[in-house]
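Right, I'll just put the structure down here and ask away after.
Only a single protein chain was left out; the remaining protein chains are all shown in position.
Going by the order they are written in, the chains are A and B; count residues from 1 in each one.
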Amino acid sequence: MTEPDAGAGAPTPEVATRSARSVVWARRRLSARRFWATYRRSVMGIAGLVILVLFALMALLAPVLVSADSLDVTKATGPILAPPSWEYPMGTDEAGRSVLALVVWGSRVSLAIGLLAAVVSMVVGAAIGIVAGYRGGRWDSALMRFTDWFLVLPGLPLAITLAAILGQSMFIIVMVIGLTSWPWTARIVRSQALSVRERPYVERARGLGAHDLQLIAKHVLPNVFPVIFANTILSIALAILAESALSFIGLGDPLRVSWGATLELAFDAGAPTIGAWWWIGFPGACIVLVVLAFTMCGNALEEILNPRLRQR
Amino acid sequence: MSVPLPADVAEHPGPLLRIDDLHVTFAGRHRVLERRAHQGSARAVDGVDLELGEGEVLALAGESGCGKTTLARAIMGFVRPDRGTIEFRGKPLGKDLRAYRRQVQMVYQDPTGALNPRQTVYDSVAEGLRIHKVPGDEEELVRRALARAGLRPPERFLLRFPHELSGGQRQRVVIAGALALEPRVIVADEPVSNLDASVRGEILRLLLRLRREDRISILIVTHDLALAWSVADRVAVMYLGRIVEVGPTRDVLLEPRHPYTRALLDVVPDANDAESLDRPLLTGEPPDPTRIPEACRFHPRCPALADGRAAEARVDGACRADDPRLEPIVAGHLAACHLATARSDAFRVP
Partner (left out) sequence: MSVLEVSDLSVSYATREGPVPAVRGVSFDIDRGQVLGLAGESGCGKSTIGLGLLRLLPRGTEMRGRVMLDGADVLAMAPSELGAVRWTQASIVFQGAQHALDPVIRVGDQIEEAILAHRPVSRRDAAGRAAELLELVGLPARRTRDFPNEFSGGQKQRVMIAMALACDPDLVIADEPTTALDVMVQAQVLRLLKNLQTELGLSMLFITHDLSVLAQVADRLAVMYAGRIVEEGPAADVFASPVHPYTMALAGAFPRIGDESFVQAPGGLEGDPPDPRDLPTGCSFHPRCSRVMERCRTVDPPSFAAGADRRAECLLLEDAGATESVPT
C-alpha cells in the first residue's frame, strides 16, 4: 500500500511565501500582545507598574533634576531643618541639604541595590533549584537541606552579621542581601524543574542524544523562567527593604546616599524628637511605595505566569 | 513440522542489536528498618535474550507490567541494566551513548507529551541535528525528514506548534525528529495506542515503508497481537520480565507453543468468531514483578499444568521445579516452556 501525504486535500501552504524568521517574530509579537492584554486586566498590576515607571524615571533623570553637588554637606546652601516650602518641597536636613535631592539621588542607590541583589538571589536560587530538581536523588536531598538551613536562619540578622563582618561597600551589601534571600526562589524553581523533568519531551530529547546542559538550556529553563521572573520581581521589594534596614542601622555604604541611609541620618540627628517629620516621612514613603509597587507587579505577574495560580 | 523463515528475516544473518541476559531491577520503597536487599524490588526485566536483525520488524508483546516498556527504555539507555549486555553491531553499550543514540531512536506512546509545547515543529525536528552538530543545511535536512515522515509539503508544518496538529501528525513529527538523525533502529513504544483507530494504519504503514526503503530495523512494543500480525516479521512474547516465546509472526500467532501466548491470543477480540467470548480465561493473580514465582514463572497460572496436559507429558515436576530457558522448537521459533520442549523432542525422536 502506498504511503500518502498526511493532510492531503488540505488548503494550499499558508506560510510558504513568508520567511521563517518573520513568522516567528509575528508569533512572538502576538504572544506578547496576549500577555499584555491579560496583565492589563489587573488593576493592582497596572498601578504598581505606573509607580515603578515614575520612580525609574526619577532615578534615571536624577542628574538632570538635581545637581549632585547638592548632596555635599560642605556645599549645602539651604536653611537648616526647614519644613517643606516652594523652594525645598521636602524640606531640608540638619546640614541644609534638600531632602528632595536626597530622595531623588537615594532612589538610584536603593533601586540599584534592590535590582542587583534580586539578580544575585535569582541566579543562585535558580541554579540551586534547577540542579536539585533536575538531578534529583542525592543532589536534591543535599541541596534542599542546604536551602532549608538558609531558610530557617532569620535573613535580616544574618545579613546584619555578614555586613558587620565583611564591611560596608555597595558590592558587599548587594552580595549579602542576595545571598540571604535566594532560598525561596530555589524551592519554587526546584518544584517546577521537578515536574518538567518528568515530561516525556525531556526523555525524547535525551533519546536524541542531548546531555544534561542541553536539556536544561532547551527544555528546563524556558519552562521555569516565567516562575523565576515573577519571583525575582517580588524579591526586589524584599531586597530594597533589606537595604533600607541595613542602612538604617548603619551598615550601609557610608559613601552613598540611599533612602535607608537618609533615614539613619535623620534618626541619628533625632529628627523624630525635633519634629522634622519631612526628613523621615518622604524617604520612608518612597520605600513603602516602591516596595508596594514591586509587590503588586510581582503578584500580577505570578498570577499570569505561575501555572498553579493560573487556573480560573 | 517445519515452517520456513519469512524471506525478510532470512536475508539478515548478523543481528544489528543483540541483548544478552539483560536484568533491570527497580528498588522497592522499603521502610527504614527493613534494609534487606531486593525486599519489594521489582525485577522488571529478568534475563532477556533477544536479537534484532537489520531491516527487521520485531514486535514485543505482553500485558502491562510484563517489562516490555522497561526493556525498550533499557535499549535506549534510559535505564541502566543491573546485569547483562546490549550490543549494537557487535559493540557493547558503554558509558557514552551519544554516538549510539544517533543510530537508535525512539518513538513514544504519547506524541503530545513527547513534543515540547513551546517548540515549533521545525525546532522539534532540528533538535537532534543541533545536538549532534550534523553538518549541512539544517533547514533542508528538516524539510527532508518531515517529507520522509509523510508531512508534505514540509513548509506547511515547519512553523506550527504541536497543539495545532492532529495526533497522527504529532506522531509523524516525532518520527521525523528521529529520522533526521538517519537511525538504523527505531524503538517504537506503543506508537499508535494513543491514536484514533483510523489513523493508526497510516503510522504503521509509514514505519513499514522506512523498513522497506531504508532498511531501518524496528522494534515495536505493543499489547496488541493483532497489530503485531499486520506489521511484524517476528513476534516476541514477554511475561514477567522474560521472553517466553519468540519466532516468525505466523508461527507464533497461528501455532503458539507457550500456553501464555495461547492465552493472550484467546483474549484478542475476534469479530469473525462470536464464540470467542466463551474461550477460557487465565485465572490467578495478575503478574506482579515484585513477586516472580519460583521455577517456571508462569506455572501458577498455567492452564496446561492445571488441566493435566503437563502431567501427561511428564513435565509437571519440571514445571514446578525448574526455570525453563528459551529452547528452539522449530527453526527460528523458541519457547521457554517444558511442555513445548518435551513435545518437540517427542517429534524429533519417534
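Please note the rule applied: a contact is a pair of C-beta atoms (placed from the backbone, for glycine too) under 8 Å apart; a residue touches a chain by one contact, two chains touch by 3 or more.
Nothing here was measured: the structure is a model prediction, and the numbers come from that model.
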Checklist line | Touch criterion as defined above, residue of B:S124, B:Q169 or B:S217 at the omitted chain | finding: B:Q169
Next item on the list: Kindly state which of the options B:L93, B:A147 or B:L208 is in contact with the chain not pictured.
Entry: B:L208
Checklist line | Sole residue of B:R130, B:R144, B:R160 or B:H223 that reaches the chain not shown, by the stated touch rule | finding: B:H223
Check: Of B:A44, B:M106, B:L129 or B:L253, which residue touches the hidden chain?
Finding: B:L253
Next item on the list: Can you work out which residue in B:V231, B:V246, B:A304 or B:I329 touches the chain that's missing from view?
Entry: B:V231
Note to self: Under the stated touch rule, tell me which residues of chain B contact the chain that is not displayed.
What the structure shows: 63-65, 166-169, 196-202, 204-205, 208, 223-227, 229-231, 249, 253-254, 263-272, 274, 276-277, 281-282, 286
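Simple rule for what comes next: only the chains that are shown with their structure count from here on.
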Notebook entry, point to check: Hey, how far is the Cα centre of chain A from the one of chain B, in Å?
Noted result: 51
Check: Can you list the chain A residues touching chain B in their complex?
Finding: 1, 3-7, 10, 13-16, 20, 23-24, 27, 199-201, 203-211, 214, 218-219, 222-223
Check: Which residues of chain B touch chain A in their complex?
Finding: 76, 78, 97-98, 101-102, 105-106, 108, 110, 113-116, 118, 120, 122, 127-128, 131-132, 139, 150-153, 155-156, 158-159, 168-169, 172, 174, 177-178, 181, 202, 205-206, 209
